[in-house]
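This is the structure I have questions about; it appears just below.
As you look at this complex, bear in mind that one protein chain is not there, while each of the others sits in place.
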Amino acid sequence: MMVPLSSFLALSAILFCIGLFGALTKRNFVIVLVSIELMLNAVNINLVAFSKYGAIPNITGQVFGLFSMTVAAAEVAVGLATLIALYRNRNTSDIRDMDQMKW
Amino acid sequence: MFSYWNSYLFVVLFLLLGIFLPFSSIVVLGPLIRPKNPYKAKLTTYESGVEPFGEAHVRYNVRYYLFALLFVVFDVEIVFLYPWAATFKQLGAFGLVEMLFFIFMLIIGLLYAWKKKVLEWM
Amino acid sequence: MTNSLLILTLLPLLGALLILFVPKGSNGAVRGIAFLATLLPLILALILWSQYDTTATGMQFTSSFDWIHIPHAYADQSGDHTLTVSLLMGVDGLSLPIVILTAVISFLAVIASWKIEYRIKSYFFWYLLLITGLFGVFTSLDAFAFFFFLELTLVPVYFLINIWGGERRQHTATKFVVYRAIASIGILISFIGLAYMAAIGGTGEISTNFVTIGTVLKTAANVPLALKYGLFMILFIAVLIEEAFFPFHTWLPDTHASANPALSMVIGGVLMKIGAYVLIRIGVGILPDALAHYATLIAVLGVINILYGALVAMVQKDWKRLVAFSTISHMGIVLLGIAAHNSAGIQGAIFMIVSSGLLSGLLFFVLGAVQDRTQTTQIHELGGLSKSMPILSGVWLAASLGSLGLPGMSGFISEITSFIGGFAIFPVLSAFGTLGLILAAVYLLWAMQRTTFGPSRGIWQGLDDVRAIEYIPIFVFLACIILIGVYPAVLGDVVNQTVQTFVTRIGG
Amino acid sequence: MLHWQDQPLSLSTFLGMVIGAVVVLGFILFVVMYLIYFERKVIGWMQNRIGPNRVGPLGLLQSLADVLKLLLKEDVIPAAADRSLFMLAPIIAFAPSFMVLAVIPFSATHVFTAGLNVGVLYYIALSSMTIIGVVLGGWASNNKYSLIGGMRSGAQMVSYEIPLGMSLIGVVLMDGSLNLNQIVEQQHASHLWNIIPQILGFCVFLISAVAELNRTPFDLPEAESELVAGYHTEYTGFRFAFFMLAEYVYVFAMSALGATMFLGGWSGPFLPGWLWFGIKTCVFIFFMYWIRATMPRIRGDQLMSFSWKVLMPLAILNIVITAIVKVLL
């Protein structure tokens, strides 16, 4: 019952790419945040997979994953708070409307 | 060692069953035995007997967001407390002091939300 | 006398700082400070001249301060070297005449700007800063210090043009800065290259000291020639820009057209001579083999400049632009002299630098005086000025004659020496070059004829002639020009020994 | 075959697992039916009524009849609803509620239990996922009542999740493990149920659990009188049934968790483990019925601030005290 490391890495890479794609192309801000979250979780898969099947398996990867989860949560919290502030000023969460500043 | 894999396999079975049951009964079994007669009036949104008006996705109170934010922050802190609690015996007094610092910061966070009147529900 | 060059350089800076503390409104004090801050260096420079040992070779009046220690500047197998940049100053037969020229012109330009009222404090602040930079450039023997002072001249000129200039001043100021900035990139690159060449050719120590680099490269055989050629080419292009040589000359006429007369004196008289100075100091003094390699190219460019400057000057409508192009033509002669890299050529080049500085200084002074009275320097608007201001017109004529190389004036001796040097190496090219002298006579005399003589225009009646204070510059300029013209040894003695050193360096 | 826990994986062990899982599923469906029946009965008795008594003897088949009725009802999806999310929401709500049962140690033999090392974390994590189903259901209905009901449920569940999770940390500290089996075994070995040293944590747990389940007195999200029915206003037929099912599975699961964490799970004298476990779970369940029958609904602002301002500090206090005592002892 062994799943090879490479499949975890592939899964993580796919998730990362999906997340990146979403973060760069989606218009709704909340979806962008979700996409970013997806990228970070892809990394977590990587970390946990390495922690079990890496060159030198040890627990550090899982600890790392825990930290990255926490930090991601904080990031999303700030993101949502900013979104609320923005929504109050602008009445939109569409990223295309954020064009007050252009050069 | 076997127990480790078996346990997770068991969990996966639960997941499959958990999805299978509603899926089979709603999507597969349901249409065979229940009537289906939709018409326009039936499909209108329920609004206590009057015609629905306005946008249903109303702007709800911003407090919901605030509580969601608070939840995210504090729930994640709990994630750190669990491993600490599980290995508390090995960590000893140093672990205690470290975690007291952590909890102290948690309390400051709570105090902050309290003082800034985030915890009041209007 | 040890620190006199440093004092000379820092005196204007001191003046500039003092001006900052003068209370608003006391214009007299500001003028006084500026006067003293340029007069004292002039006196000091003259003392140095009298003390200069014309028989000795090498640098004189040297002084040195360790300034910056750059750790690990150069580390390889031979070790970890700290680069020490020092404020090394000294003069030889090449730089002393130019330092004196700078002192003279800067002093006279203060007098020329006596009547400036608008934001006088700032004006003299920037002006004195500029003079410090110029003194620093000609006295520094350290590449870093040289570059430091070179860059220091950039900002003051920008503001002097931009605030006190004439038409299209913003455009001109920006153009000036951009051209000079690009030129300084080239100079910096070549300097750093020189510093590392010193390391390659010598003991592994890098050095920014011109003298050390020169000594090392003289004997070093292991410096690749291609490197020398490449560096020289970069330096040469930078010099072309710096000195407003064709095809990089366009900033100069614009600058003169926009700048106020006093600034024009400094730019035309001193600032644009930096390029020629660098070319002699580095090209002839340190990289003679590269210079020899490119001599033909340089000579061709020199002749092109002589002819181009003269031809374009012929079609100018504005006296200022005319003088600017005539200066370009003069500097072409300098280039030809340098390209010849023989005793006469280099001596002629140095003479030409000084002479052209004095002549264009005087011309711009006169133009300033005229503009002050008539509000224009357009040739076709002027006319018959000799009626209303005979003395000024006379001086003007004298300056023009000097400029076209009338015997007895400094222009003649300079040109003739340069061309003697040129004919020895590039007879055909030099022959073409002499055409420029004829053209110079044509455009200068023609322009003079149209402005000073001919029918007098009514509006120019009643303009006053030379004012009391204007006699000082006129007298000084003419005295210098004629002194060099009739007794060239006064300059030649100083220059001679250094030129001999250069020539032996080339030969050896 | 049924003891698949420590066997190498083979077809027979796998079959054992499948059987175990299906048994749990059948069991829980049966339990839920009678949870509903007893709720009505118990509250009926408490309020001096009879409760359901028509279908079958003593009305025992009443719930079955209700289920059949729901199965035969037409499945209406409002035209304005977000179709796919509307259909997905009940599944999202139900699946985790069933999944949490995987780690509950029903008896000492662990036939039906996955011995996850992170059991407590697993439970907490999975149970939060139901919130998503609830909020989604409210949102997808495109109905004002549903939306507000869904949001309220979300806010409430989210708020009480924190003290709930924190109250369990005390137990984890006591037993030094996140594995529910080991937690029970520890209690069994030390002959001390966690409810005694962890009485503060237990109180917090109990209150949060009731609130987490959206039950009276914390049933604001479904307040019929204010919000029609909350997030499931627009749901009919079996989709509605699965929301209900999820709710009652949670009632059972939460009670089972409480029994495991605080009351020693299957451990107890004389009687077999599964019976002890059943009794303890029933005590919890009965407590909830009891509260429902006696307590009035509290106000919205009280609801929220109670969680953050009272339960949360108490839970933190409990952790600190437990940790300090653990070190000192």
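Order as written gives the chain letters A, B, C and D; numbering starts at 1 within each chain.
Note that contacts are C-beta pairs under 8 Å (C-beta built on N, C-alpha and C of every residue); 3 or more make two chains touch, one makes a residue touch a chain.
By our rule, contacts and distances are computed from a predicted model.
With the options "ABC transporter ATP-binding protein", "Dihydroorotate dehydrogenase", "Cytochrome c oxidase subunit 2" or "NADH-quinone oxidoreductase subunit N" in hand, the undepicted chain maps to the protein name "NADH-quinone oxidoreductase subunit N" (source: UniProt). In the full complex, the chain left out of view touches A, B, C.
Here the missing chain is touched by one residue of C:30, C:48 or C:188, and it is C:188. Within the full complex, the residue among C:44, C:73, C:198 or C:362 touching the omitted chain is C:73. In the complete assembly, the contact with the undisplayed chain comes from C:174, out of C:2, C:174 or C:461. Within the entire complex, the positions of chain C that touch the omitted partner chain are 67-77, 80, 82-83, 122, 144, 147-149, 151-152, 154-155, 158-159, 162-163, 170, 173-174, 177-178, 181-182, 185, 188-189, 192-193, 195-196.
Contact between chain A and the absent chain runs through residues 16, 19-20, 23-24, 29, 32-33, 36, 39-40, 42-43, 46-47, 49-50, 54-61, 63-64, 67-68, 71, 74-75, 78-79, 81-83, 85-86, 88-90, 98, 100-101, 103.
Contacts to the hidden chain, counted on chain B, fall at residues 90-91, 94, 105, 108, 111-112, 115-116.
As a working rule, only the chains that are shown with their structure count from here on.
Chain centres here are Cα averages; for chain A and chain D they lie 31 Å apart. Between the CA-based centres of chain A and chain C the separation comes to 64 Å, rounded to the whole angstrom.
In chain D, the residues touching two or more other chains are 9.
Those residues of chain B lying in contact with chain D across their complex are 2-11, 13-15, 17-19, 21-23, 25-26, 29-31, 33-38, 40, 42-48, 52, 56-58, 60, 63-64, 67-68, 70-71, 74-75, 78, 81-82, 85-89, 92-93, 96, 99-100, 103, 106-107, 110, 113-114, 119-122. Across the interface of their complex, chain B is touched by residues 1, 66, 69-70, 73-74, 76-77, 80-81, 84 of chain A.
Residues 4-9, 13-14, 17-18, 20-22, 24-25, 71-81, 87, 90-91, 94-99, 101-103, 114-117, 120-122, 124, 128, 139, 141-145, 147-148, 151, 154-155, 158-159, 161-162, 165-166, 169, 172-173, 176-178, 228, 233-234, 237-239, 242, 300-301, 303-305, 308-309, 312-313, 316, 319-320, 323-324, 326-327 of chain D are the ones that touch chain B when the two sit in their complex.
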